[in-house]
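Have a look at the structure below before the remarks.
The complex appears here without one of its protein chains, the remainder shown in place.
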Amino acid sequence: MTDPLVSANRLSVSYRIPKTLPWEEQQYFEVLKEVNFEILPGQRLGIVGESGSGKTTLGRAMLRLVKLSSGQLLFDGENISTLKQSALRPMRQRMQMIFQDPQSSLNPRRRIANIVTQPLIAFGKLPDRSALRETASTLLERVGLNPDLIDRFPHELSGGQRQRVGIARAIALEPKLLVADEIVSGLDVSSQAQIILLLESLSRDMDLTLVFISHDLSVVRKLCDSVIVLHQGRIAERNSTDGLFRFARHPYTRELIRAIPLPEIDDNWLDQNNDTQSKGGLAMQIKNATVLVTGANRGIGRAYIDELVKRGAKKVYATARTPSEIKTSHANVETHPLDITDRDAVYQLASKLSDVDLIINNAGVNMMSALVASDGLDAARAEMEVNYLGTLSMCQAFAPVLKENGGGAILNMLSILSRVNLPLMGSLCASKAAGLSLVQGVRAELAAQNTAVVAVMPGAVDTDMSKDFPPPKMAPADVVSAALDGLEEGLEEIYPGEMASGLNQGLSADPKAVEKELAGYLPG
Amino acid sequence: MSLLEVQDLRVTLRQHSTSTRLLRDVSLSMEYGKVLGLVGESGAGKSMVAKAILDLLPKKAVIDKGEIKFNQNSLLRLSVAERRKLLGKDIALIPQDPMVSLNPVRTIGTHLSEGLTHHLGITKAEARKQSIALLDEVLIRDPERVIDAFSHELSGGMRQRVLIAMAFSCSPKLIIADEPTTALDVTVQKRVLSLIRMMQRKQNTSLLFITHDLGVVAKICDQVAIMYEGRVLENTTAKQLFHSPGHDYTRALIDAMPRFDQPDKPILPVSRKLKEQLQAETREVDQATYND
Amino acid sequence: MSLKQFLQRLLLALPTLFGVSLVVFFLMRVVPGDPIAMMTPPGATEADVAQLRALYGLDKPIITQYVIWLGALFQGDLGTSISLRQDVFSLILERMPATLELAFLSTMIAIALCLILSLAGAYFRDRIIPRAVDAIASTAQAVPDFLWGLIFILLLGVAWPLFPISGRINPRLDHDLVSQFYLFESLIKLDFSLALELLRHLLLPAIALALPMTGIVTRLLKVSLEETWKQDYITMARARGFSRWYILRKEALRNALIPTVTLGGVQLTFLLGGTVLIEKLFSYPGIGNMAIGAVIQRDLPLIQGLILTFAVMFIVINLLIDLSYSWLNPRMRHG
Partner (left out) sequence: MADATAHYPSPWRDAGLVTGSLIVISFFAIAILAHWISPHDPLEQDLISNLLPPFWVDQHDPAFLLGTDSLGRDLLSRVIHGARIALTVAVLAAGFAAVLGTVMGLIAGFYGGWIDSFISRLVDIWMSFPAVLLSIVLVAVLGTGLHSVVIAIGIIDWTRFCRVIRAETKVQREQDYVAAGRALGLTGPAIILKEILPNLLPVLMTLFCLEMGIAVVVEAILSFVGLSLSSDAPTWGGLIEEGRQYVHEAWWVMLIPMLCILTLVIALNACGEGIRRVYDPVMHK
């Protein structure tokens, strides 16, 4: 693996708040709060945030243009967090910046030729002054400007032209790292497109590492390969651009994305209440997701396939022990045979389906077996084999795939029986309880790789598996719909239906009463 | 029947010996209770249209020709005093930058109530009561406190809410919103847009919405006029615009937008050829109307 | 302004005051030139000089001298004037009202002129009035008070002798004023003929002092009003149908005053400092005139006392300006 070009460890920047009276305690305003990140060579990193999020400060801190209050900053393997400006000077050839406001970043008293060659002169790379005009012309041509402009003053150019001059100055020294701070925000969409294309081609041709600071997610999506979302001085989320837009995890990121007005007529867009926040967990959008569903041949599994397609999933892998039973006519549904108790098969499939970002562990069995009242361990073993071990295999096999794809999610179909016990089905309940425990453990283990792990715990559902249960029973489609809503909202535990949510509330209020009540609930 | 009718409006800036056309025979028509989006890049003249309606044209800008009819009355034939009576009462403005559009030395309450006392002739006490109600209407929490606050004590989104309350305070027939969300963060923009549309629907106001962002147009406008160099290139419904844009320039604007939901969509700057063609057209228009 | 901010300003004034005392004290002693030489009348003997040295404590180390001087200062003891052989403090107290009356009248004239000129310049949109205001203001600003004084003496004192050009009151005039605030007292006593006589003496020096300040503040206030006029909140007010005069008064003036007040404060101290020369020019019996006399008489204690008095007045003016600034600008009020 290549070494990062920039790496920041608990980087903080704070400003002193001026004291009114000398004996008051010094107050600080923290702009950046212990930020950690790495930038690999050649990467195009977008830094996104709203005003006051600290994004400009982060850009300037990277180049040590503001004073760091704590933390470590490595550039090209060298610790520059405490270097003096004089010691930094030679490194500045390798790191350059383009500023937000081309009006203020170009000295109004200098001609364009002097502005763009200034870096070369500062580093003694232009020993022959007679070459100045020629060099300046070449630089202007590289950024798509007419070389005739070299004798002009900045105020004689248009906004887009000035921004190009800023770019020309920044690339004059052929730096490794280029930080561009909101450089298209003041431009018309047409000039903006030109500047984006210019940056794209420059960074490709010059092997630049680009840090692109912007409030505009659409531009970042176009230009960058990975994104940091800053919120109130902290990194809310970091992911590949693709990953971020496909499953934005932080509620703030999701709000940002939802607030982008797409040029598509949508009468409801303004009515969608963007104050509904996530419930604190990681969330994932189904739209454009690639989903694998186990046990897709029956009840809930089938409902999942339909609902996923309806919600705009890019691709659905429907798996079952006997794939021929999966009935679907959608073009983007692909069937695969899979027995989740067959660990090798699970791993084989994982290596094949490398684009999955949502796993729905739906497969499960119910042997309708009591605990003490049954003889032997076969039923219990079979249930554990599928409900617990099979699901675990799936998690083990697909976790790296999800990581590769930016995080993704695992959604495990459990039951309210994970939380309560039913007489005569104790064995199933135990396996489902193990499943819940599994969810919690896997969630903790995969938190670092940004994978959501969700438990869905419905009450009785109207499927062939629970045909012996008395009503009321939920329709599978409703369960699925509630589960996916919860996932999109960022819930970690989803209780579809009244029965499940009622029991969940009861459990947190008075578990004993629930136990008593359920003692009389008998299937069949 | 339309509320606002701009007909062949031609505005020229006369400075020293040169004169520059700002608006080239602009015609627009707004229906009651509808939202008309006025779209263009900077310098397209969209704000100039607003200024002409609001009697805010710069001193050196002259209306050479054309007509602005509001409610069947010609605005340009009214006296200064008569026009002032309309402004703020029947025609209101939501400005671009909420950070600088409130007077820093006057309280929010003064801003709101001076319009009410001036235009509706109610007492100060009554105006204060109504102002609090207005702040409540634009979903400001704790209006009793905000009314005595100064603008620097409020966030950008709050200030824009106050300005929206000011605009709607006298139940105007027409509101001109001049890039009302350009200066705001995108999440705040969405809330402010929701609020503007809520108020607009509640009072059945006509809204002239000036913006450069086609995304915003798609979300709030019924009709759209595309402007370039002081000319209206296309005048159509929003649905039509995004379904099949009529003018090459409109299509070019849509093509130049990056879209976060379509990362693979190429972004194309407006081509030089198209711009040259448009500029040539502008010159033609100018020559043809030189002697008017 | 919050109490805290007021405290801050007071605290900031302390080092200034301390610095002032240092400068006043050491200026006379450290720079080349012997203060005793400055004080002694021609033809003094060695012994006289030594005696004088001891009398003023000048034979002690300089730091000790400073401490003694400062200590006396805190007790309101500014020493004894050499030329007038009187307590410096009471001398200053006696002359101060004359200067204060002059400065006050002058300030009032300046403020009134500034407001009238700049509001007129900003209100009218034709070509003549704003340009006339500009011309008046630049001339008033370009010519210093000293020259204005001379011009008035020549024009209104000599060529058309409409006004007296020296003194504060006709010395032959009998009056029964008890305080040194002649003008204020006569106004309180409703003795308008006396007040008029006093005003005739005051008017020329007061206008001469007021004009430069009027010029510079008018220009800034007018520019500031024009800048304010371009602000979006003014555009908002115009779009809401308020009249130009209403907007100018209610919306623009106070904002425009904010940058003006700071400059006005500086100009006010210049005005006060200008009394030194104007009083001399018009033989007006205030502390400024006294100061020049003290320098010519080489009256060290009196010079020190007077400079300190001016410095304290300047610092008070600056504090008042800070207060008015925060009254004008709500941003300052809430810290």
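Worth pointing out:
Chains: A, B and C, in written order; residue numbering restarts at 1 for each.
The rule we apply is simple: contacts are C-beta pairs under 8 Å (C-beta built on N, C-alpha and C of every residue); 3 or more make two chains touch, one makes a residue touch a chain.
As the structure is a prediction and not an experimental result, all values here were calculated from the model.
Touch, as defined at the top, links the missing chain to these shown chains in the whole complex: A, C. Of the options C:Ala54, C:Ala142 or C:Leu162, the residue whose C-beta touches the omitted chain is C:Ala142. Within the whole complex, the absent chain has one touching residue among A:Lys55, A:Arg142 or A:Arg162, and that is A:Arg162.
Touching the missing chain, out of C:Leu58, C:Leu100, C:Ile169 or C:Leu306, is residue C:Leu306.
Checked against the full complex, the one of A:Asn36, A:Thr82, A:Asn107 or A:Gln272 touching the unshown chain is A:Asn107. For chain C, the list of residues touching the undisplayed chain reads 12, 15-16, 19-20, 23, 27-28, 31-33, 38, 138-139, 141-144, 146-147, 150-151, 153-154, 157-159, 266, 269-270, 272-277, 280-281, 288, 291-292, 295-296, 298, 303, 306-307, 310-311, 314-315.
Although one chain is hidden here, its contacts on chain A can still be listed: residues 60, 63, 65, 85-86, 88-90, 92-93, 95-97, 99-101, 103-109, 118-119, 122-123, 155-159, 162, 166, 169.
By definition in this document, only the chains that are shown with their structure count from here on.
If touching chains are joined by edges, the resulting network of the protein chains shown connects every chain directly with every other.
The most central chain, judged by the distance from its Cα centroid to the centroid of all protein Cα atoms shown, is B.
The chain with its Cα centroid farthest from the Cα centroid of chain B is C. More contacting C-beta pairs link the chains of A-B than the other of the two pairs A-C and A-B.
Here the CA centre of chain B is 52 Å from the CA centre of chain C.
Between the Cα centres of chain A and chain C there is a gap of 67 Å. Listing the residues of chain C that touch chain A in their complex gives 4-5, 7-8, 11, 335.
Chain B makes touch with chain A in their complex at residues 41-42, 156, 185-191, 193-194, 197, 212-220, 238-239, 242, 252-254, 256-261, 263, 267-270.
Interface residues of chain A, counted against chain B in their complex, comprise 50-51, 188-194, 196-197, 215-219, 221-223, 241-242, 245, 255-266, 269-271, 274.
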